[in-house]
Structures are given as structure tokens and as C-alpha cells.
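Of the protein chains in this complex, one is absent; all others appear in place.
And now, chain A:
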Amino acid sequence: MTLELRGVRKDYGGVEVLHGVDLVGRPGEVLAVVGANGAGKSTLIKILSGAQSMSAGEMRIDGEAAEFRSPHDAHARGIRTVYQELSIVPGLSVTENLLMGNFPKRRGLIDWAAAHARARELLESIGFGAIDPRTLAGRLSVARQQMVEIAKALVSEPRVLVLDEPSAVLAGSDLESLFALVRRLRERGVLVIYVSHRLAEVMELATSIVVVKDGRVIATTEPARTSESELIGLMAGRRLEQIYPDRRAEPGEVRLSVHGLTRRGEFEDVSFALRAGEIVGLFGLVGSGRSELARCVFGAEPATSGQVKVAGGDVRFRAPSDAIAAGLALVTEDRKRTGLVGGMSVLDNIGLTTMYGMRRGPLIDAARRRERVGEMIDRLSIQPAHCASMRVVNLSGGNQQKAVLAKWLLAEPRVLILDEPTRGVDMSTRIAIYRMIDDLARDGLAVLLISSDLTEVLGATDRILVMNQGRVTGELRSDRTTEDEILAHAIGQAA
């Protein structure tokens, strides 16, 4: 099916965010859409999926004008969208999630044996045979849940599949299954519209690449005719010499050390130390226990055994408040669920950690808080600049991430733990975040950067800890190792 957008415009309450987008996708193509956060990709997806209507312009399917009033209309025309946010029901089995409302029946009742068989067949046919259809969807890892989500979209055999950041939570063999699936769909003549921040995979998978910037398509190209650095330049609108700052660390005294820390079922016997002025990477595939480790060090979950020491002294963090008092800060990986209070203002969110410390009598010292938060907004150049009273959910993804960072920097930590700080964040914000982490380390902060992005963990750190199945399996110097070596440790196959 050929899908065509012509002069598509979209405005929200008088503010135009798409200024006439043209797009053509043909059967068997993988059309990658890349662009910075706020470039208009999400709006474009919403229009394709029928979740939003366009303000002007037209959509043509096989040359015929089409108008979507709801996602249902898009489904009816064979267009399915898989969003970043998971929509599966965690309390139901994989089978139920996949077949939802379309169960095989016998004498009016659901034939469960047949239903599971059909789900298994479906998963195998798309290369996701590793998933047991009888498991509760909520019991699966986030990566596998994402795969179920994709499988769900494929049940109705769509002719156009829109994938919004499908690889954000995938790693290793799961990622390979996704790539294989996209190639298979292409051979079957499905048009895949692939939105991703990971340029490396865009270069590998796409048959054509569309660069969106400020609500316009500014370039249409092919992997063979472009390069990652050219794409970055196009997205940001300028040439970017270097993504990662030069690091020449001179580590100071130990700020945080962890000795034999164990939390049963999650990680075991983990020991490491963080020094002032040093950026340490913590790499591991999904399920390796890295985020669980971070939460435990921060006092959010109790440890089974082991010790955490801060500046030499033994400490026992019974709650995050103890860790914060000892100078720790944790930027969690899922800003929506654990980083932000969506319904509150940017001011309330950034001021959350420091609210109790900024009092005048029983009241919050509003003037001082406004000033300090304003400084943070400036320092991290959170856009728009006058966003303090805006609801934080109305910021773009990258700016939300900056707001979470601002919240923690305001608490003036001495040890900063960052869990996937650049997930779902556009390239220019990424670069700003790397610069900032570098600056903070130069000012003497100890930084632990948890990441599942090999390039990032290699480029932005001084030293790398690698985790595999709950254990630290390697410690490497960033300037003397390779992606292959890190990965070998991460899958437990280091020589």
C-alpha cells in the first residue's frame, strides 16, 4: 500500500507544529523518520495513526484520499501503530493480550488450547518464539513486553506498521529479533515507518530516511548516500564536531563505595568505588540488574547483605531521604513513572527535592525557590525559558529529562547516579547532557552513568563496570577498551 501525505499541517490551539509535511511510503519500504525532540515526529505519528486529525493537507492511500477520525479508521485501512508507551494489560496472559476479543470458540466458550496454540504460532511466525504465550504479560521483562506489543499490532496483518522508538528498551538478541522482523515485514510488502533516535540502526534498517526539523521535512535521503554525522548535523541544524567531551579525569578521594552488596534475586556481591571527579559507566543488558542496583544503593529498596560507605563512614540508607542527606542523587530511567509528577508545574517538580529545606516559617520560601529554579532552567537551557508555571508534561521529552536533572542538581549532590539519562532524548539534548555531566565531574562530583548504549558508555565515561546476571563481570578503562570487549563481559563470554 502506498501512503502519501501532502502539505500536512497541524496546530494546537493556534500554535502550528507541523508546517506542511510531504511524505511518501511504498510497499516493502522501511521509511525511517529522524529528528530532534519537538521536531514534530510524535505529531506526525499521531496523524498517521488517527489519534489526531490534521488541520490542513491531505492523506492518500493508494492514490485515494483518506481521512482518519479515530485510530479505528486507521486500523480499518490497515495502518497499525506501536507507541513507546506500552499498552498491554499486565494482568492478562500474552495470549489474551494478543487475541483480545478474537478468541477461538467451542460451543460458545473460549477454547483455550486453541487460543494458546494460535498465539504461539503467531509469535513464532514473527520470530518471537522465545515468548511463552501462557505467561502473564506483566511478568515479562520490559523488552519482552515491547515485543508482545509489536506482535499485537501484527495480529491483524497490517499493511503499514508505524514503530515509535521500538528499540528503546531492547538489547542483545531481542534487538536482533526486532531487526529480523522488520526485514521480514519488508519482504512481505509491508510499509514500515520507523521512528528512532538510534541512528546506527536507522542506517542499518532503513530503505529511505526522512529528517524532520521544526515541523518540516528538511531532507529525504538513503543510508547509502548519507552518514550518521551528516544526519546529526541535519537534525541539529549545525555541524557537531564532537558528541562526547574530552575526558582527562584526575580522580580525588572516594565518595561512595559499595562492598559485597546483594539483593536476593536481583544482584549479588557487587563491589565498586566512585571517586570525586570521575565518571564511571555501568553497562549491562536489560535484566542484568543495573537499575535494581542503583535503586538499592539509593535506599529505595533494602539490601539483603553488604555495605554502602560514604566518604569513609558506614551508612545504612533506610529510605531515599537518608541517601539524599548523605549527598546522593538518583536520576531514574523512567521519568514518567519515577522522575516527574506529571500534573504539577515545572517549578513544583524541580523544587521537589529541596522543598523542605527552603522554608520561611511554615511556608515554602516562594521567592527564593522561584529564583533557584529559574537559575536551573537557565543553566540547563530548559525550553521554553518561561516554563516555570507550565505543567511539566507539556514540555518535550528532552526538556522533561532536563527538568529531572535540574531537580537533583538543585539538591547539590556529591554523588550523582544517572540511570539511562539519554533514553528517548534527541541528539542535541544528549550532547548538552554529556557536556553537563563532564562539567559536574570537573567540579568534583562522582558520577555513575548507567547505560545500555555501548557508544555512550564508551564515549562519556572514564571507567566502565559491566554487569551480567546480577554480577559485576568486568571493569574496564574507557580509553583502552572496545565495544566488543564490553559486550563480551555483558553476555558473560569474556576470555
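Brief remarks follow.
Basically, contacts are C-beta pairs under 8 Å (C-beta built on N, C-alpha and C of every residue); 3 or more make two chains touch, one makes a residue touch a chain; residues count from 1.
Keep in mind that, in the parts below, contacts and distances are computed from a predicted model.
Selecting from "Peptidoglycan-associated lipoprotein", "Ribose ABC transporter permease", "Acyl-CoA dehydrogenase" or "NADH:ubiquinone oxidoreductase subunit 1 (Chain H)", the unshown chain of this assembly corresponds to "Ribose ABC transporter permease" (UniProt protein name). The residue touching the chain not shown here, chosen from A:56, A:341 or A:385, is A:341. For the chain missing from the display, the contacting residue among A:113, A:180, A:319 or A:385 is A:319, taking the whole complex into account.
The chain not shown here is touched by just one of A:283, A:298 or A:434, and that residue is A:298. On the side of chain A, the interface with the absent chain consists of residues 12-14, 52-53, 298, 300, 319-321, 323-325, 330, 332, 337-344, 348, 352-353, 355-356, 359, 362-364, 366, 391, 393-394, 407, using the contact rule stated above.
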